[in-house]
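Every protein chain except one is present and positioned as in the full complex.
First chain written, first letter: the chains are A, B and C, and each begins at residue 1.
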Amino acid sequence: MKIFDYQTRVRYAETDQMHVSYYANYFVWFEAARTEYFRAIGLVYADFEKQGLFLPVAEAHCRYLGPSCYDDALVVRTVVSQMRQRSLRFEYQIFKNLPQVANPFEGAKPIAAGYTVHVFSDANLKPARIPDALRSKVELASLDMSQSVRRSNFR
Amino acid sequence: MKIFDYQTRVRYAETDQMHVSYYANYFVWFEAARTEYFRAIGLVYADFEKQGLFLPVAEAHCRYLGPSCYDDALVVRTVVSQMRQRSLRFEYQIFKNLPQVANPFEGAKPIAAGYTVHVFSDANLKPARIPDALRSKVELASLDMSQSVRRSNFR
Amino acid sequence: MKIFDYQTRVRYAETDQMHVSYYANYFVWFEAARTEYFRAIGLVYADFEKQGLFLPVAEAHCRYLGPSCYDDALVVRTVVSQMRQRSLRFEYQIFKNLPQVANPFEGAKPIAAGYTVHVFSDANLKPARIPDALRSKVELASLDMSQSVRRSNFR
Partner (left out) sequence: MKIFDYQTRVRYAETDQMHVSYYANYFVWFEAARTEYFRAIGLVYADFEKQGLFLPVAEAHCRYLGPSCYDDALVVRTVVSQMRQRSLRFEYQIFKNLPQVANPFEGAKPIAAGYTVHVFSDANLKPARIPDALRSKVELASLDMSQSVRRSNFR
């Protein structure tokens, strides 16, 4: 599995008085997508922590290309784009209200695109090697981030 | 005023089970710092919105250089590093538990560094010109972000 | 439909350094459950707001009977227990990690139980009558809250 699509809905709690989703919440959705990405490849991130392995965030970035609103159905496309000795890089694109068709992503433009970098760490937050179970299961992929560099039509 | 220092404390709500502040909350602190930056130069951002002007986020980035924990006293150094026709760029550095000395920042290393880019917009989220009242009061500045590019000693 | 079961998972963002879900987040789950309750009876709450009808919270209560943790699969049992001229009362019970059996609730004890009271309001937050479309579709029910009054075995 190279690409994982995590689905969620914008909660009322996640909106702000601009009538759109508050910007920090995109990072919460990225996190939820990571959890489900791991489950989709047969791993439970919670188990890593029980074994004393943690995945803190070293860097986070998001470009906001269009708004999302309360009750919008979101899809967070999620890939691992880089894996080093101790670090992982995830890339994400968020789509909203995709049509119920054979290939809903065709022609769809993301409303947000971002990445996070993580360093595998032990319980004292010292860097640790990525476990083999994880290394063997991740298949690297990349998302077309070019459209997210274009001048946003929204903000 | 070129540099504004916003002070806050890490709330219990802002921690996660890794015993550190959850990464998305750094963007909430950036936001609170922006509000107080505006007030410090004599403007109330809430008034802009009452006049139909909004400042949505177009891009957000944070590099995490060290952990922060519940009840840590944080300082968010805040500057406007760029101002164009319609957009503003803020830069931030977060410090924790600074000593009570004459120059607490001397030798202090930030635990996080980031930026946000904003596009002034009207009520329909279409780009709008930055109001003169704002333009005339902002003094550009930059933070030394070099140390935040170094390999983090923590994660 | 008298009882609606909303399913969600505890996000990392929703935990705190006590290694359990932060207490305010139970109210966020209650809210997400309300949205899906409405959808399940054929109504979209977002549409109410587009028509100028709002459902602010007048009162909220939760009793915490046991912990929930990161990645726990939660079920929020949701009913409307009272409907007056302008107000609605929801009751909730939260269960975690229910077994995959015919009647997973048999013998299961909730980890939390609560209620919220709402007053239908217009755009100026003045009380308004509950729309007939809603009134005709809600079937009142109640949850057995007796066990939630017992002395908690946990906290």
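The working rule: a contact is a pair of C-beta atoms (placed from the backbone, for glycine too) under 8 Å apart; a residue touches a chain by one contact, two chains touch by 3 or more.
The model shown is predicted, which means the values in this text are computed figures rather than measured ones.
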Omitted chain's touching partners, listed by label: A, B, C
Which of C:Ile3, C:Leu43 or C:Ala60 contacts the chain that the document leaves out: C:Ala60
Of C:Val10, C:Val75 or C:Val119, the one touching the omitted chain in the full complex: C:Val119
Residue touching the undisplayed chain, where the options are A:Tyr70, A:Phe95 or A:Phe120: A:Tyr70
Residue among A:Ala24, A:Ile94 or A:Leu134 touching the omitted chain: A:Ala24
Missing-chain contacts mapped onto chain C: 17-18, 20, 23-25, 27-28, 31, 49, 54, 56-64, 67, 118-119, 121, 125, 127, 152, 154-155
Positions on chain B contacted by the hidden chain, ascending: 9, 11-13, 28, 31-32, 35, 44-46, 49, 69-71
Chain A residues touching the omitted chain (full complex): 12-13, 15-17, 19-20, 22, 24, 69-70
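Note that only the chains that are shown with their structure count from here on.
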Self-contact between copies chain A and chain B, residue sets same or different by half: same
Centroid-based (C-alpha) most distant chain relative to chain C: B
Centroid spacing, where centroids are CA-atom means, of chain A and chain C in whole angstrom: 28
CA centroid of chain B to CA centroid of chain C, Å: 35
Contacts with 2+ other chains: residues of chain B: 17, 20, 24
